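We show some of the complex, not the whole, and keep each chain where it was.
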Amino acid sequence: MLPITATFLDEISHDIPHQNWGKKEWDSDFAYMKQMGIDTVVLIRSGYKRWLTYPSEVLIKEEGAYRPPLDLVALFLSLSEKYGMHFYFGLYDSGKYWWEQGDYQKEVDVNLKVIDEVWAKYGNASAFKGWYLSQEVSRKTGDIMSLYARLGKHCKAVSNNLPTLISPYIDGKKAILSNQSTLTKAEHITIEQHEKDWNEILDRIQGAVDILAFQDGHVDYHELADYFAINKKLATQYNMQCWTNAESFDRDMPIKFLPIKWEKLLLKLEAAKQAGLEKAITFEFSHFISPQSAYPQAHHLFNRYMEKLKK
Amino acid sequence: MLPITATFLDEISHDIPHQNWGKKEWDSDFAYMKQMGIDTVVLIRSGYKRWLTYPSEVLIKEEGAYRPPLDLVALFLSLSEKYGMHFYFGLYDSGKYWWEQGDYQKEVDVNLKVIDEVWAKYGNASAFKGWYLSQEVSRKTGDIMSLYARLGKHCKAVSNNLPTLISPYIDGKKAILSNQSTLTKAEHITIEQHEKDWNEILDRIQGAVDILAFQDGHVDYHELADYFAINKKLATQYNMQCWTNAESFDRDMPIKFLPIKWEKLLLKLEAAKQAGLEKAITFEFSHFISPQSAYPQAHHLFNRYMEKLKK
């Protein structure tokens, strides 16, 4: 299997209930990540609607965001340094400008200021090693291509060309909103259309995005090999790295979401290995794999993974 | 922040899965409550449909209720005495007369008998300090004003004027039934209409209800200050205490429900402090804050809360 060597940090969470950890728990979680072989942590988003991971004067002023009780960006950077990991900073997701209002320009404008603010505030931290463009799409939604291109370029410009990452999803039969009760949908993309769309998108964002990490949970397990092959081919064509975002939660169950069944995760990591993908990042370690997760299924998933890794 | 000094006891539960505790676990839970500073426990309802917290001959005979294996009212009263807490008794909720059938008269009639039965059975317990009118509404639903007035007056009449509590909710954008999968709704109340409604309701129930404790989870966090101010103003005008019902579960997540994110609870308690509310009761300690909750997120929430309290 392709080993998991990166994880998202799901703060601010969009749909996964919070574990209410403090500094001590985050420190021990990074120690568990290290033990598993994780060398890269990616903050999924620095803010979502009015919730923030760091006291952003930009977002407090312009978006009416709440001042957070703890600066998680500073904490994660210091833990990344302590444990020798690379930290990627995830941009702000308004949860409205590009979602409801279709106003991608406004989403770009506020993020340009966030990028400047964050680089000024934390750019000198030695663990700051990249950027995550947190707007996740599956198709050419709205002006997403322009958003990726402009934000990616600005991230790279301010930071001496640190790498930028996106993690789109495939519009497969399991592409369901987490607050819908169903598990699958009838209308979904064909592999041909997927290739056509992403050929066009990658062409437009080449140079602004360095790493393409498709989420692996929206198509059926036996369909993954074909999608992985297309993604790898396209990434190579546009000079990007091709990672897999190996989801460690289970999309097939009515509780949305608990840790994935080990056999499913293994199947996906084997397929990723087979397709020659370069790195596996998981969404995400702390809820779904960590030995200290609130979900005990995660503790056993960690053990199953470690048994396999050591074989 | 306004400290949490009261909690509901969610027995019989309407939509929160049961923890299957026995006497020993309840005893240690009361010890944890005490440690957190809780001085008041409010039984959310003594019965719901056919489920009972105590062996009510009235409800077994008239409603076909099941005889419970354990008398929780007796247990909670004895633990309240042991730990020096005030116990409020929650009335019976038929789950049908006032819900489906709109027959508020029947809901009142059965509860008048319950009040008499309970006071005869447990009224001499020194911890019995108040009543909770368990029918929860957000607007002038049906004959709710008359129900509150008649039940509240009867509670006070039999018990030498012990205080009565209600805990309505605001018909905000997050007023969604727990068995609906969505998280928000488009049609919701304006603050002007909320004030108008409750001005009329409180006018009608003055003298029958002593404490008004609105649930704090149905409007957005930044809207709370305005609603708290209105609620406080109205309560003062009608000679009621104004508490906040600080919900400790998270309404923004697809799993309905797990413990709330600490930052959200803190924001709400800060706003309640700011508005001069008199006391915070939470729904509820045992699932969502207790160090022995089945949800480990609650254990960390307890620690975060205690850290803040001791600052």
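Letters A and B mark the chains as written, and numbering starts fresh at 1 in each.
The rule we apply is simple: a contact is a pair of C-beta atoms (placed from the backbone, for glycine too) under 8 Å apart; a residue touches a chain by one contact, two chains touch by 3 or more.
None of these values were measured; they are calculated from a predicted model.
Here 2 of the identical protein chains are placed; the entire complex in the file holds 3 of them.
One rule holds in what follows: only the chains that are shown with their structure count from here on.
Chain centres here are Cα means. That of subunit A falls 39 Å from that of subunit B. Those residues of subunit B that touch subunit A in the shared complex are 181-183, 221-222, 250, 253-255, 258-263, 266-267, 295-297, 300-301, 303-304, 307.
Taken in their complex, subunit A has these residues touching subunit B: 13, 15-22, 25, 50-51, 64, 66, 68-69, 178-181, 255-257, 294.
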